[in-house]
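Excluded from the complex is one protein chain; the other protein chains are retained at their positions.
As written, the chain order gives the labels A, B and C, with residue 1 at the start of each chain.
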Amino acid sequence: MKRETELNNATAKAKGQVAAAIENAGVPEPDTRLALYRSMLACRMMEQRAYDLFMQNLIKGTSHLALGQEAIAAAFGEAMRKDDYTFCTYRGHNHTLVRGASMTGILGELMGRDCGLLRGKGGSMHLMSVEHGAMGSYAIVGAHMPIAAGAAWSAQYRDSGQVAVCFFGDGTTNIGAFHEALNFSAVWSLPVVYVCENNLYMEYTPIGEVTAVENPGADRAPAYGLESILIDGNDVDIVYAAASAALDKARSGAGPSLVEVQTYRHGGHSRADPGKYRPDEEVAAWMERDPIPNYRQRLLDAGIDEATLDTIETEQAARVDKAEETARNSAPPPLEIAQTDLWADGSSTWRN
Amino acid sequence: MKRETELNNATAKAKGQVAAAIENAGVPEPDTRLALYRSMLACRMMEQRAYDLFMQNLIKGTSHLALGQEAIAAAFGEAMRKDDYTFCTYRGHNHTLVRGASMTGILGELMGRDCGLLRGKGGSMHLMSVEHGAMGSYAIVGAHMPIAAGAAWSAQYRDSGQVAVCFFGDGTTNIGAFHEALNFSAVWSLPVVYVCENNLYMEYTPIGEVTAVENPGADRAPAYGLESILIDGNDVDIVYAAASAALDKARSGAGPSLVEVQTYRHGGHSRADPGKYRPDEEVAAWMERDPIPNYRQRLLDAGIDEATLDTIETEQAARVDKAEETARNSAPPPLEIAQTDLWADGSSTWRN
Amino acid sequence: MAQLSYREAVAAGIAQEMRRDETVVFLGEDVAAPGGVFKTTEGLQAEFGPMRVRDTPIAEQAILGAAMGAAMTGLKPIAEIMFSDFFAVCWDLVANQMAKTRFMSNGQCSFPLVIRSANGGGVRFGAQHSQSVENWAMAVPGIKVVAPSCAADVKGLLAAAIRDPDPVLFFEQKSLYGSKDEVPEGEHVEPLGKAKILREGDDVTIVALAAMVPRAMKAAATLASDHGVTATVIDLRSLVPLDVSAIFDSVSKTGRLVTVEENPRLCGWGAEVSSLVAEELFWDLDSPIVRVTTPHIPLPAADALEDSVLPSPEKIVQNVLKLAD
Partner (left out) sequence: MAQLSYREAVAAGIAQEMRRDETVVFLGEDVAAPGGVFKTTEGLQAEFGPMRVRDTPIAEQAILGAAMGAAMTGLKPIAEIMFSDFFAVCWDLVANQMAKTRFMSNGQCSFPLVIRSANGGGVRFGAQHSQSVENWAMAVPGIKVVAPSCAADVKGLLAAAIRDPDPVLFFEQKSLYGSKDEVPEGEHVEPLGKAKILREGDDVTIVALAAMVPRAMKAAATLASDHGVTATVIDLRSLVPLDVSAIFDSVSKTGRLVTVEENPRLCGWGAEVSSLVAEELFWDLDSPIVRVTTPHIPLPAADALEDSVLPSPEKIVQNVLKLAD
């Protein structure tokens, strides 16, 4: 039953509407490409800084970086409409940032400061910025998939033209909520795009050891009447094309998509994990495929000025410095807020 | 993505080991065929009697009959080894009977009598006879699927050659536990056979309205690296061939199967349901395909003596009469047992 | 006023709210075209159409996830979980997601949704279809918990739950579906978090919920007529918010408290009420606090067995009399 992996191949396995659109997509406009580059860089630099802050013990608890996976968040961020919804996981710093959430708010939240997006009440795994359509980061594997379906249902019912995009990992395809969400979304023909970021590992275990098919998203899409889509997640142009096609499809009323995006995380699963279970050659091969330097080269090859790219880099570096500084200077949250906003009336009162 | 239904067609959709074995299976031996006929009749007559007992208000609560679906239980019952395990649902009277559980015990349980298999503590939805390998009837949709995987794991670990067989309905393929059990069983290569009895309805809703693929078992098997198998569940010979093939495969160490068996229930979903949502023609067409009279005719055509069949019918009728009478005469259970056997020490004590 | 059954009051409450608010939508298994397995939602799809009243696959996580996602993006969904025992297959959406997300986000969004479910025993459905699980919900911060005992409250509290901006678990006690009483015909909304005093007496306060309320009332009648003991009977109606004042006001007069719960013994709402009184009203107590509950066992299916373990009016009477000694 196993099909061959077609890594580095932008075409879908089964040719459907989305696959065809990906194939026919030209390269994005230069402005879009610069925006994609800028967005990937912002993600990368922010998370590298987050890593430094752990090392200085300024970030407590756990944290999950997506270093190496930035092309996916960046491409979807660019392709989405402002009022679309995103749902992501504990590995969701980038997916939140690309929607327009404040970088200071993100770093502040990781540091448990009052300037944090959630004033420290959520933490690294729960970033959320509703005003930007970033509808939350969920830390129970799979749970956000049916929630994304609900936001899509709401858009469908209100006829708002909004689409919900839901990011999750390869390991998530083995839990029940994945299955329920996919079937439900297909049956109700909901405007939702499920993005399986296959980074080859479920925490410390290779995905192949715990999954009955080779491509956990693409090989399972047909079980929901959906087309198989498998793309290179380290090529931001391709992800952008796929995102645009799947968003268009959803917006046109043609229902959900499940897009499998192959990628790799540069570090371990979480703060506690050095990632030693991965063969050195595997890591090295994927470092070669780092989406950011490769894209820089591609832009240069396409005739974009090196100075333009340099400026972007300098600007983003400055942005991260600024965000870090503000967050560092922010106080811890006032203790009262630990007992507010459980209920819509702002309180946490359960008795009279 | 939808494939055409191939009803009345015994061959699997994708040709794998099990499908090939089904195709190559000849008709069962005459003795086996008589046993299959006897077993179907026993199921039919017992459940018809259960229906009468409801009408007389001698069975309280709810109850779910499998009238029309008897070929499946009968075929698996014949094909299984004595020490194999079955796991079934609330619609599991027949699956329990065919393993050798007492008919008196089943009717007694439905009636809440002391002679019941569980002395009235379980009820109609929870029949169980561990000494016969009937490892329980489970009333939460999907829950028993991973439990069956566990029994298969135990058989694999103990190297006992036992197989676990798990029966469930079409509607069950949309819940998370289905997905988790299938992937888990495939990855661990467990000796388990999952039998999806597609009777076209999830309670009162046609399965097509809530399921993204046409054949909820066969179209989803590939998502677990399994072959697609879709057979006519009203032809007991075919189900017997499929059961034998899937059991052999599991016993040989080649892992799980998911067999979709198409069938129909003659009545409503449960006691409370007259089944009015079903088009008259649909019901009529399926009554034509009643597995029992058709099989009787096939046996006659194959040269089996009418008297032999008559004897079987008389014997089974007498068996049901006897079972009913014993159950009717059985007292209600003693009240003390409501508080025993929560724990293995026989008590339900939680404090000193 | 009209005589409605508890069952009919469900559809009446939903219809009342769907008529006044376009954003109220309803989903569940076999709820739309079939009208629900308990026939509680008949006629809703006919009146409100297939986009507002929708059948789902057997996928309780999807149902509750959909309700949650819709609630945070502008709708007011009502979801049905057919039997409350099935909360166990979708508890994550309740306990970890909808209960916590508003708090974690520091109030960035709200979850105006209701989950209705048939709760409790007494109908011989066996251990997996008979549980009283309101205590599961009460233990989770962020969930409101309502459990009416009569048709009028079904309509009025369901309406209030639908209007409430927070997630509400609404437990319909399935042994009460057939019971009838007077229900206001026009708009009817009861406040959440207010207990109802059904009967006043001087000797003891009996606090009950849902199906235990009529049993407590029967017990109170017997106590008065046969034993000269007069009881105040409080129908809690909602566990979160909890009307602690109503309980305290009464116990401070009677000096005696008996709670009557259908759920198994350990960690039920009765324990919470008892411990609240033992902490804050200790000096007003004239005798031990007694909890009447089902023993700590699953419910057996056979009628004789099931009846023997659920709290009966007789058991309530016996327990009250123990105190009067």
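One rule holds for everything that comes next: a residue touches a chain if its C-beta (ideal position, glycine included) is under 8 Å from a C-beta of that chain, and two chains touch if they have at least 3 such contacts.
Just so it is clear, the structure is predicted and the values come from calculations on it, not from any experiment.
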Key: Displayed chains contacted by the hidden chain, counting the whole assembly   = A, B, C
Key: Residue in contact with the excluded chain [from C:Ala33, C:Cys267 or C:Leu321]   = C:Cys267
Query = Which listed residue, A:Gly100, A:Gly253, A:Pro293 or A:Pro332, touches the chain dropped from view?
reply = A:Pro332
Key: Selected residue (touches chain absent from view) among C:Gln128, C:Ser149 or C:Gln173   = C:Gln128
Which residue of C:Ile81, C:Cys150 or C:Val240 touches the chain not shown here = C:Val240
Note = Given A:Pro28, A:Gly92 or A:Gly122, the correct residue touching the omitted chain is A:Gly122
Request  = Name, in rising order, the residues on chain C that touch the hidden chain in the full complex.
outcome  = 85-89, 91-92, 94-96, 99-100, 103-104, 126-128, 135-136, 138-142, 240, 263-272, 274-275, 277-280, 282-283, 285, 287-291, 296-298, 300-301
Remark   = Even though one chain is not shown, chain B touches it at residues 85, 87, 118-119, 121-123, 126, 128-131, 135-136, 138, 140, 143-155, 157-158, 164, 176-177, 180-181, 183-184, 187-188, 337, 340-346, 348-352
Message = Give me the chain A residues in contact with the hidden chain, please.
response = 60-62, 112-113, 116, 118-126, 138-143, 171-172, 174-177, 202-205, 209-211, 272, 277, 332-333, 335, 337-339, 342, 348, 350
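One rule holds for everything that comes next: only the chains that are shown with their structure count from here on.
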Message = If you average the CA coordinates per chain, which chain's centre is most distant from that of chain A?
response = B
Ask   = Using the average of all C-alpha atoms in each chain as its centre, how far is it in Å between chain A and chain C?
value = 40
Key: Whole-Å gap separating chain A and chain B, where each centre is the average of the chain's CA atoms   = 44
Task = Could you grab the centroid distance between chain B and chain C? Build each centroid from C-alpha atoms only and quote it in angstrom.
result = 36
Key: Residues within chain B bordering two or more other chains   = 174-177, 209-211
Note = Shared-interface residues of chain C (touching two or more other chains) are 56-57, 59-61
